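In what follows, a structure is listed as structure tokens, so that the remarks can point back to it.
As you look at this complex, bear in mind that one protein chain is not there, while each of the others sits in place.
Let's look at chain A:
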Amino acid sequence: MDESALERYFDDSIANESSFMLGEELGLQDPAPPRQDASHLSAKAGPRGEQGEELDLSFLPDELSTQDDTAAAAESQTAADTSHDSGICPDYNSQDSTAAELQQGASTSGMGTSASPFCPMTPMTPMTPVTERSGIIPQLQNIVSTVNLCCPLDLKFIALQARNAEYNPKVLTMSQCQCQSVVNVTLENMSLFIMVFQRFAAVIMRIREPRTTALIFSSGKMVCTGAKSEEQSRLAARKYARVVQKLGFPARFMDFKIQNMVASCDVFFPIRLEGLVLTHQQFSSYEPELFPGLIYRMVKPRIVLLIFVSGKVVLTGAKERAEIYEAFENIYPILRGFRKHVIT
């Protein structure tokens, strides 16, 4: 088989894969070989170079609309679920996006053939799948929160009296802008966005349980980092407030607010970052010479995702857990489209 035919074959297989998932969801029993799938194929991917078939959506059943509702309800429930993160859901519901994309398939039928027949040319926001649930739940890695203790503090005194505190007012620390050009960043390090001044004018305090670090400023404001959940962050902040209270200051616990949440997960397949940056140019930035991951700035919800070739994804910039889940569910079908097979 010559090369171009081989290419077409593999692109067909991607489409076939999806068409079969769709077939199952709609209850169609169609375990036919690829020849027969050509009609499905052409409906989904639009006219390819040599095939040039008409768009034929007649096989779509009416149940698709009802499926949307139940799926949407299930999705909102999952998003609101605040129980702890586990790995993959037991009822691993396979993909996903094809149903939604089919509905919009008519408008995107002119798409190119190679990388992903399902991603539209210039989406304003990434398409959300009709049938949701990638089955993967991002795990929270770090929560940054702030609280106001509402009383001026004597940092030297605190540093003297507390065991777990350090205070070096003359030390210059690495500022955030220098951090931006760090290349070798591990998943854990990514979450440490420390707010620092040129001269470090805060006490650094640490507690063991939950394992967190706090920056306490002389104005009485405090930043708490390192917790793995919102509740843990709140508990930790209260513990720091208690320590300050015990040291003799009239500390209160006002305006506790979560400022940033960082989560990570793994989709378990490699991703063609070059392809992703081509089709999602307005959201992505990929500079392999500077950083090995692709930086995807999602508009809705406003989350920044770091996508790596290994399939690991880091999500950051969220104020609420639901934003992270929503962002991941938005990106997962896009990534599946770039689940490129080995041969070109």
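Criterion: a residue touches a chain if its C-beta (ideal position, glycine included) is under 8 Å from a C-beta of that chain, and two chains touch if they have at least 3 such contacts; residues count from 1.
Going forward, contacts and distances are computed from a predicted model.
Visitor: Which name from "DNA repair protein RAD51 homolog 3", "Transcription factor IIIB 50 kDa subunit", "Membrane magnesium transporter" or "60S ribosomal protein L27" does UniProt give the chain that's left off?
Guide: "Transcription factor IIIB 50 kDa subunit"
Visitor: If the hidden chain were put back, which of A:Cys150, A:Leu247 or A:Ala322 would touch it?
Guide: That would be A:Leu247, which touches the missing chain.
Visitor: I'm checking contacts with the chain that's been left out. Which of A:Asn148, A:Ser219, A:Asn260 or A:Ser310 qualifies?
Guide: Only one listed residue reaches the unshown chain, and that is A:Ser310.
Visitor: Per the definition of touch given earlier, which of A:Ala263, A:Val277 or A:Met298 contacts the omitted chain?
Guide: Per the contact definition at the top, the residue touching the missing chain is A:Val277.
Visitor: Thinking of the whole complex, not just what is shown, which of A:Lys221, A:Arg252 or A:Arg339 touches the missing chain?
Guide: In the full complex, the listed residue that touches the missing chain is A:Arg339.
Visitor: In the complete complex, the non-displayed chain touches which residues of chain A?
Guide: Within chain A, the residues touching the omitted chain are 3, 6, 9-10, 13, 16-21, 24, 31, 33-34, 37, 84, 86-88, 90, 92, 94-95, 160-164, 180-181, 183, 186, 207, 209-211, 228-235, 238-239, 242-243, 246-247, 266, 268-274, 277-278, 281-282, 285-290, 292-293, 308-311, 339-344.
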